[in-house]
Structures are given as C-alpha cells and as structure tokens.
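For subunit A:
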Amino acid sequence: MDDSGSVVAFWTLAALTVGSALMVVAVRNLVHAVVYLILSFVGVAGIFVLLSADFLAVAQVLIYAGAIPVLIIFAIMLTPRAARDNAETSLGLPALPLVGALLATIISIAVVTDWPEATRGGFEETTSVIGEALLSTYVLPFEIASVLLLAAMLGAIILVRED
Partner candidate 1 sequence: MPFDWLRAGPPLAEWWDLRDLGNAVGGLLGWIDDRGGPSWLPYVVSGLIGIVGILLWSVFSQLFFVWAERRLVARIQVRLGPNRAGPLGLLQPVADALKVLTKEMITPRNADRLLFWASPILVMVPALVVFAVLPFGERMVLADLNVGVLFVIAIGSINTIVVFMAGWSSSNKFSLLGAMRTVAMLISYELVQVLALLAVVVFTNSMRMGAIVGWQDDFNTWIVFVQPLALLAYIFAGAVEINRTPTDIAEAESEIVAGYHTEYGGIRWGMFQLAEYVAGFAIAAIVVTMYLGGWTLWGLEEWVPGWLIFLGKLYGFFFVFIWMRGTLPRLRVDQLMGFAWKYLLPLLLVNVLLAGLEVLIWQENGFAAEAVLPAFAVANWALAVVLVVGWGQVLGHLRPEHRAKRPVLVKEVGAILYEPYPLRPGGSVPEA
Partner candidate 2 sequence: MPTRFLSGLELAQRIEQKLPQTVVEALPEWVEVQPEKLVDVCTFLRDDPDADFRFLASLTGVDRLDHFEAVYHLQSFRLNQLGVLKVKSWDHDDPEVPSVAPVWPGAVLQERETYDLMGIRFAGHAGLRRIFLWEGFPGHPLRKDWLSMPGQRMPGLHRFPGEPGEPDVGRG
C-alpha cells in the first residue's frame, strides 16, 4: 500500500478519534455523548488496523464499540431522568488545572521522547502470538485480571441481591 494512503488514513482516523472524543465532553445529551464515544472507539480501531494489529482492532470494536457503550447506556437508563444531561458542575474548576497538567505532561513526553522508527513490516498473524504471550509470558497478570473480574462480578451480584 502507498505511504500516502496510510498517511491520509491516519490523519482522518486521528481527526475522527480526537474530534469525537471532544464531542463526548462537549455535547449536553448523554446519549449523544455515548454515540460520539463509540465513534471515537471506532477511530481507534481504525488506527489499530493501520498498525496491522488486526486482532486488536476487531477486539476494540467488539469490546469498546460494542459492549462498553451498552454498559454506559444501562447506567444512563437506570439513573433518574434528572441526571440525564451533562449539566454544569462545580467540579469543573478544580478539574481544569488537573487536566491542564495532564495535557502538559503528555505533550512534553511526546516532544521529548526520541521515537524509534519501525524497521520491519506488519505481523503476518497476531492472534496466535497474542494468545501464546497471554498464556506463557504474561500468564500471571492474565490470571490476576480474570480473578479480579470474577470478584467484581460476584460483588455486583451480592450488591443487588434482594433478600
């Protein structure tokens, strides 16, 4: 594939991702915010495709564009109607310096770091590599994460049990 094509695709996807991420915090309607969030996630998935990380891209769509918004939608639908718009909140002021500091850190890192250039092509097959890595090198974190999720699920069930 042409380099120019990749560049155009990258900038389009980046604009989509960042633009919809901005819209998530800008729009007042929470459901609209969720829709923009999905768009943003789809943009990230596109960037994964560009990096020829096909498994990650599809997993991104499956989990972040498909499943996470559903949870958010449930959360919105289960809250009383009064809280369904992105109202002004007094926490905005203290959040501002925090976000500013975070942004400054990210920008400075991006500028200061000496980014290495990729010297090889894309992977032929990522799925089996990821699978093997998860079950050999990173088996401990993988298991810890699954136990954590199980505990969280049990906790949620116990919280809402009526008896």
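Here is the rule we use: contacts are C-beta pairs under 8 Å (C-beta built on N, C-alpha and C of every residue); 3 or more make two chains touch, one makes a residue touch a chain; residues count from 1.
The candidates came about this way: all candidates are chains of the complex that A comes from, given by their letters.
Remember, predicted model here, so these are calculated numbers, not experimental data.
Note on subunit A: across the options 1 or 2, its touching candidate in this complex is 1.
Residues 1-2, 5, 29, 31-32, 35, 38, 54-55, 58-59, 61-62, 65-67, 69-70, 73-74, 77, 125-127 of subunit A are the ones that touch candidate 1 when the two sit in their complex.
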